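Of the protein chains in this complex, all but one are displayed in their positions.
Showing chain A:
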Amino acid sequence: MGRAIGFRRRERDRRRVSAPSVLPPSISKDFGATLVCGIRWRLGFGGLLSLARLAVLLCSGVLIEISSDSAVAPIGSFRLLLPFQMVLVLAIGDLHIPHRAPDLPAKFKSMLVPGKIQHILCTGNLCIKEVHDYLKSLCPDLHIARGEYDEDARYPENKTLTIGQFKLGLCHGHQIIPWGDLDSLAMLQRQLDVDILVTGHTHQFKAYKHEAGVVINPGSATGAYSSITYDVNPSFVLMDIDGLRVVVYVYELIDGEVKVDKIDFKKTANTQSAH
């Protein structure tokens, strides 16, 4: 059922939607998804890609139901339509517990459930073992770069790993001066020779695409005080890596409400790094 509706709609939506908009680019009015945290998303089936996006939501466990004006489809039936190999990567960091914040926001905690995420990239500054253990409980494949407040000396200054067809780099970022400077981060990206560079330190969410790839800063998951950024909102990033595409979902807690934003990147042949 979903497939039929989806494809018919695509033809119409394509003509209508031109500018890239928030969440997914092709929007149909009557399709919605309800998330665990109570947010309702409008979804459209702009072909397989949108279905893939939906699958991300399904796999991330934040979705309760999918509904249209005419029917409410059980999530199970959608799962049958989605044969994709989904890889979800959580990027999170600068928690500064308990130096600058008592704990992760409860809303984030309820969204982050064990077993849905395949890899965690943590930009550091956890700062205590309890937080490490918590992240480990979400997903055993945990990669951490050392922040300047981390006492655990086993965390490396930076780290690279390959997920699917992407090479990812991880670094806290206090070593890269000027802090948060994209040109300087791009240099680190060239040095590590990665497609996606994940850094922190500024406590400000950023996802920036440049000629050599993507630079992502998941911000501070606790919205911790920062001398660099004023009015920090708690945020983290979920990356869906699927073939040559990566869809970046940003979860930001603004005035007690979780706002979700989405950015889409595609790795093309000419930006592919020489392995």
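Here are a few things to note about the model shown:
In the analysis below, a residue touches a chain if its C-beta (ideal position, glycine included) is under 8 Å from a C-beta of that chain, and two chains touch if they have at least 3 such contacts; residues count from 1.
By our rule, contacts and distances are computed from a predicted model.
For the omitted chain of this complex, the UniProt record lists the protein as "Vacuolar protein sorting-associated protein 35", which is one of "Transcription factor IIIB 50 kDa subunit", "Vacuolar protein sorting-associated protein 35", "SEH1 like nucleoporin" or "Exosome complex exonuclease RRP46 homolog".
Residue-wise, the contact with the chain that is not shown comes from A:S184, picked out of A:Q118, A:Q165 or A:S184. For chain A, the list of residues touching the undisplayed chain reads 96-103, 128-130, 148-149, 174-175, 177-179, 181, 183-184, 186-187, 190-191, 193, 211-212, 224-225, 227-228, 230, 273-274.
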